Structures are given as structure tokens and as C-alpha cells.
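Below: one structure, written as C-alpha cells.
Complex shown without one protein chain; remaining protein chains in place.
Per-chain residue numbering starts at 1, and chain names A, B and C are given in the order in which the chains are listed.
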Amino acid sequence: MSDAVVVLVALPVVAATVPPVVSRRVDGVGWPVAAAAATAQTALATWVGWRVLADGPLRTVVAGLPAVLGIELAVDRLSAAFVVLVAVAGLWGLAYTRRGGPRSAPGASLYLLLLAGLTGICVVRDVFTLYVFLEIAGLAAYALVALGDGRDAAPAALRYLLVGTVGASLYLLGVGYLYVATGALNMGVLADRLATVGYDDRLVLAAFVLVAVGLGVKIALFPVHTWKPDAYQAAPPGITAVLAALVSTVAAYALVRVVLAAFTGAFLAANPRLVAGLRAAAVLSIVAGALLALPQRRVRRLLAYSSVSQFGIAVAGLALGTRLGVLGGVVHLLGHAVMKAGAFAAAGTIEAGYDARTVDEFADAAAHQPVASAALATLVLGLVGIPPLVGFFGKWYVALSAVRTGAWATAAAVLLSTALSLAYFARLLQRLYLERREGRPTPAPVSTGMVASGVLAALAALGLGLASAELIAALRPAIEGVPP
Amino acid sequence: MSDGDPASPGVSGEPRERPPDSPVVTTTVRLLVPFVVTFGLYTMFHGTSSVGGGFQGGVVVAAGVIAIAFAFGLDRTGGWLRPGALVVLPAAGVLGFAFVAGGPLVLGAAFLDLSAYPVAKAVVFGVEAVELCIGATVATTVVLLFRSLGGG
Amino acid sequence: MTSPLVAALLVLLLVAAGTVVWLRDPLSTVVAFGVYSLGMAMLWAVFRAPDVGMTEAAVGAGVTTALFLVAVVRTGAADPGDTQSRSRAVWRSRAVWRSRPDWRSIAVVGGLVAALLWTVPALPAVGTSAVPPSQQVGPAYVERASALGVDNVVTAVLVAFRGFDTFGEVVVVYAAGVAVLLVFDGEVVG
Partner (left out) sequence: MLDVLATAGPGVGLATAGPGVGLATAGPGVGLATAGPVEALADRAAYLVAVVLVGLGLHVVVADRNLLRKVVGLNLFQTGIFLVFVAAAARTGGRSPLVVGPDGGPYADPLPQVLVLTAIVVGVSVSALAAALVVRIDAEQGTVLADELDAGQREVTERE
């Protein structure tokens, strides 16, 4: 039964081998195969999630070896939440890209490999295997960004590749130092051995910084965020929505998992200055992301810079070193993924309808595309953090924990970023609803899938918000080893 | 290299009609390649007992194939070197790996637990089967990379 | 003390890497990179890592260098004969190089090199291991591999013990093939 964990990763990989083979005979087979695989993956992920909730974590070691020799895969409540997010967002993304996104056989294969890589990151408990799956997801993401039809797609993809690979390599060097210091790669074994090696050992400290910086590049924290606005602007709208939802979110989950499972709360407690440094980097990212978003004229770049700020909040939650802070960060990761994906989808729908790129060109869109505009407005308000949408609760818990532990800078940054986000999103809402534009061309026909995906995301954001108490209660036992 | 597709710019413009290289190159390649490919296959097959394995062997075999293709001109290699056709073998290699590794699951053991197969010296044969799948995938993908990048 | 052979190979690596950075013309850079990769492959063979040395020689020096050569030909000049446009590319890239030091790179590289130099003394001397024998996995892998009848321990670990990494790696190779197809053919349906 715990083999289901392996099937979670193997299923999208096997499905990804089908399109190029079948497309030799049958044309247009890319999207259907991807849709079938994503549906099966969603079913399996929800089943695994339900079993984990009922019977506790699923755990298996590849080839039946002891954990110190083999590769351990495990799904606890925290992993299950992200596995389900990846599967559902993968399926949701396909509904959007029925017309826009990857229809060709290679495109569908890479889309499934992206899901396989991201799912792999969520289930592995070995720090090197995490690197391999980071590169699978990374490589698929670089190529999917290059799918954009503008001239800026290939340069944006190459810039993303260069920065992303430097980040992954720094993470790999951190793994190397951990192995040299402890002789282990499994997170559980690392936790024990790091305690014996000592939390002040130079190699261990260097490994923590390298892992944090490496994954920080993948999360696109300031100042290593420059790849994100270009990539999200250049990619096809459907791909941008899925990348915005999953890639940085799962990288942030990886940071939480490595810090809590391998280094553990004891390491954080033993190195207050280091943790304060991580928190300062997060705060810098929160503020810088919001400030950079203010002057943006293109909607996608505005949403991308807002992501830089929101991920800063999630990392700040982790860097508070308290269970409430980490929980707030995790909930914010899940909520932000849903809202940001929906916002990109809705904006993409309006973009496709009017070939509108900048905020000004979104003027008076509500009159002709009321549904997409309503979805975009709801999601944008959620991103600002207006309850009862889920955007509020993640921020609230991080800010609450910051106040309780006396991390005033973090609390202030969260409030400031909320105010700034209200400022830059209000401009968008004002254009959508209050600005009149005569002689507005009737919008080009937009597939129902595109509009529905925006609405679905808005409803999900509302649902998650209303159920946030249950979500917190479900996730709480999975965060251990840190003071409350 | 399909450059008929308006959506993405045909990278190489007109397919280049490059004459085959000078006879020195073609004879050298004709003499050399059989040994290169044999060494590659040896490395691939004997991954368990000597240095080497699927990756190294696959790359050496690919080097041999590419030497032929580039020496005798890409267009003469006919249909079997078209990128669309070339991607089938890597897909089959990954599928083969998944099945060899997934077999133990069906037999009640853990994923990739090759000792679960009811064959004598199951692990050695299992490892070599996986090495072959890796070799096939790597060799064909490297040829595909050169074919796509080389254009023509 | 590092043996003279290893010292010589390390100097070769530094010289080759320095050449790669110093030369401006893309074609010469790639050739120097080939030399650098072969030097690294030799060093790894001397460090008792023949599998890795062979992989670096075949994959690093072979495929990567050859791919870059193809890329240089495709981007440097319309056809190899056209030296005029290639020299123009060299002139253009060399002209700016000396004019303004790139503060961004100095900050980033300086910070990283300083941090890594800070950790070098903490690393064990080359040839010894910081981890006490009881915690080392190497001997355990050797013992299990020979028990299974697989003489090459690296292959045994690569496939039998940590096969999931290799599964991921084969997926990366497949993804690269599909990705390059996508980059060039774009969204050709079917």
C-alpha cells in the first residue's frame, strides 16, 4: 500500500512517454493523453491524501534497503497537501490550455514531466534525490517558457535556465557538504547525525546557507528573482498560470521540508543569528517585491513581482522558527498558489480577448468580460489579504507569530506589503470597473475552459478561506520539532 | 527540421545541401566507427563487472552514429534520423526502466528491489537490463540533440 | 602533501579554465573547454573514480563540447568560410569587455568565493574522511554489492541501491530530448 508513493511519481513519467510514441500514428494526441494522466494523478493524489489523513504517513524505501543506504519516499500530511495541489493544479491547467497551451506531443510530455518532477520533490526524503527532481521540474519549466510565441520567449527561458541551474548547483554543493560532514543523505539520518556533529560545525553552517540560497533562487526571493517577471511575461498564458502556481511553491515546500526534517528546530534554536539572517532576507524580499510591483505597467509583471513579495512572507513564516509561523507560511503557500494561478488565468483570458498586455489596456474589460473580470477582482482581493479569502489567514498567522516572538520587522513587513499590494492592485481594479472606454472592440471569442478556470480558482480561494481552520488543524501535527 | 510551420521560425531557412566530406574523412569514419560502436556496446553490457555503464556506453555509441551522419551528410541518412522518429527510442528506454523497476512491485517487493525476480543472479541481470534501457535512451537522445541542433 | 601528479593536473585545470575565461572568441572558448573537461576526467581517474572520469570524458568533453561547437557554427557564422562575420563577433564582444568592470559579478562571485574559502579548512584533507568509520556508507555498499555479485560497486549503487536517482536521471535525459524538439519545432501539432 505504501507503494502508492512510488506510483505517484512513476505515473506521470510513464504517461509522458506515451505522446511522442502515439503521435507517430495519431495526430493531436498530446492534450488527451495529458488530460487522462492528470485526471488519474488527481485521483491517486486525493486517495493518498485521504489515506494519510486516516492512517498516518505512508513511507517506503526504494529497493527495500535500510534508510541510510537507500532512498526514502514518504508522504505525511504536509507532503500530501502539496502532492494534491500539484495534481489538481496540473489538471486545472489543462482545462485552461485546451486551446492556448501545450497541444503538441512534446509539449504534453514536458507538461507531465513537470508534474512528475514537482510530485517527486514533494515525496522524497533524500536531499540528493530532491536535487534530481528539482532539475526535472526545472528543465521542463525552462522548455515550457520557451514555448511562448513572442521574440522574448527564448531569451527569458535561457535567463531562467542559467539562474535556476546556478541555484540548483549551489543546493547540490550544500548537499555535498552535508555528506562530507555526516556521511548521510537521508533526512531522518541527517537529523540525528547533525546533532552529533554539532550545530556550530563550519560545514553544517555552510550547508544550511548554500541550501537556503540555492532554494531561494528557485523560490525567486529578492535579489535573485529577476528570472520570474521575464519568464512569466514570455510564457504562454496557460503555462504561466501553472508555473506561477507550482514551481516556486514546491521549491518553498522543499525549503520547509529540508529545514524541518534534516536540520530540525534544534538547529534553528542553536543558531539564532543565522535564522535572523534568513528572516531578514525574507523581509527584504517582502518589501522589495511589493515596491517593485508598484510601477509595473504590464499585468503579468505586476503579478510576478507580487509573487516575489508573497513568497517572502512564506519564507518569513518558516524563519520565525515557531509552529504557528511555519503553519502560516505553509497555508499561505497553498492559498497563494491557488489565487495566483487563478489571477494569471483570468488575466490571460482578458489578455486573449483584447490582446491587452498593460494595466491601461485592461480598461473597461468588466463590461465585455464580466465573468473573467469578476474572477480576477475576487482573486486580486484575496491576494491583498481580504478575508474570508484564503490570502488573509496565511498572512494573519505569520504576522501573529511574528508579533508573539517579537519579530517586529517581519510583522511590519507583512502589514506594509499588504498596504502596498492594495495600492498596486487597486489600480488594476479601477481600470477594470471604473474606467470607461468608448469604441471598445468586442473581445475575441475565448474558450469556456479559460473563463471557467478563473472562476474555479476564485471559488477554491473562497472555499479554502472558509475551511482554513480545518486546514490548519489538519496540517498542525505534521509540523514538529519547533516550539509552538 | 520542419521549417514549414509558420508559428515558429524555421531555424535553418533552406535545408542545406552539404556535400559529403572529403574521402579521407569518409574512409576514416568507415574504418573507425565499427570499433567505436563495439566499445560503446561493450561498456554498456559490462557495467556490472568493469568500469562503465549505460550512460558512458550510450554516449560512445551515439558518437559513432553521429560521426557517420555528419561525415556522410545528414540528408543521406534517410528517414530514420528524423527527430520525430528519434524520440521514440528514449521513450521506450524510460518505459523499459519503469517496467524493470516496477516488476518487483507486482511481485510484492519494493520498487526497484531487483532481488525479487525469481531468476538466478536476478540482481546482476536486472542491473544489466536497466543499463541497456539507459544506454538506449542516452544514445538516441544524444543523436537527437545533434540532429536537432545540427539542423539541415 | 598532494602528490606531484595530482598537483600537475590541478595546474592544468587552472590553466585550461583560465584560458576559457580569457579567450573571447566563442570557438576558441569551446575548444579550451574541451581541454578543461579532459583534464578534469584525468584528475578524477587519478582520484580513483574511473566511472566518473569516463563519464566526464565521454559526456563532458565529448557531447557537451561537440554540442557547443555545433551551436557556435550555427550562431557564429552563416558558414564556416565567412570569417568576416566571426571576427566581427569577436571584435564586438572584446571591445566592451575591458571598458567597465561588472560590479554585479564582482559582488556575487566575491561573496561566494569568500564563503567557500571560509569552509575549505573545515573540509577533511583529500584522501581522508571526516566521518568516523562506523558512520561511513562506502564499506556497507561494497559489502552488499559483492554479496550480490556485482563487482562494479558504482554501478550497483547507481542502479540497485539508489536506483531512484538514476530513474530520475534517465527522465532528465528524455526530457532534454523532448525539450530540444519543442524549442525548435515549437507547437507542431501531432
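Definition applied: a residue touches a chain if its C-beta (ideal position, glycine included) is under 8 Å from a C-beta of that chain, and two chains touch if they have at least 3 such contacts.
None of the values given here were measured: they were computed from a predicted structure.
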For the chain not depicted, the shown chains it touches: A, B, C
Chain not shown: contacting residue from A:162, A:419, A:434 or A:467: A:162
Residues of chain B (touch criterion as defined above) contacting the omitted chain: 9, 11-12, 50-51, 55, 138, 145, 148-149
Missing-partner contacts on chain A, residue numbers: 128, 131-132, 135, 138-139, 142-143, 146, 151-152, 154-155, 157-158, 161-162, 165-166, 169, 172-173, 175-176, 179-180, 185, 202, 297-298, 357-358
Residue ranges of chain C at the interface with the undisplayed chain: 1-3, 5-7, 10, 13-14, 17-18, 20-21, 24, 26, 29-30, 33, 36-37, 40, 42-56, 59-60, 63-64, 67-68, 70-72, 74-75, 89, 92-93, 96-97, 102, 104-105, 108-109, 112-113, 116-117, 120-130, 136-139, 141-142, 145-146, 151-154, 156-158, 162, 165-166, 168-169, 172-173, 175-176, 179-180, 183-184
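FYI, only the chains that are shown with their structure count from here on.
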Contact-richer chain pair [B-C vs A-B]: B-C
CA centroid of chain A to CA centroid of chain C, Å: 30
Length of the line joining the C-alpha centres of chain B and chain C, rounded to whole Å: 21
Rounded Å distance, chain A centre to chain B centre (Cα mean): 35
Touching two or more other chains - residue numbers and ranges from chain C: 160, 163-164, 167, 171, 174, 176, 178, 181, 185-188
Contacts with two or more other chains, residues of chain A listed in rising order: 13, 16-17, 20, 23, 62-63, 106, 149
Of all residues in chain A, those that touch chain B in their complex: 3, 6-7, 10, 13-14, 16-18, 20-21, 23-24, 60-64, 106, 149
Residues of chain B defined as touching chain C within the complex: 1-2, 5, 7-8, 11, 43, 47-53, 55-56, 59-60, 62-63, 66, 83-84, 86-87, 90-91, 93-94, 97-98, 101, 111-112, 114-115, 121, 123-124, 126-127, 130-131, 133-134, 137-138, 140-142, 144-146, 148-151
Complex contact set, residues of chain B against chain A: 7-8, 84-85, 87-88, 91-92, 94-95, 98, 102, 105, 109-114
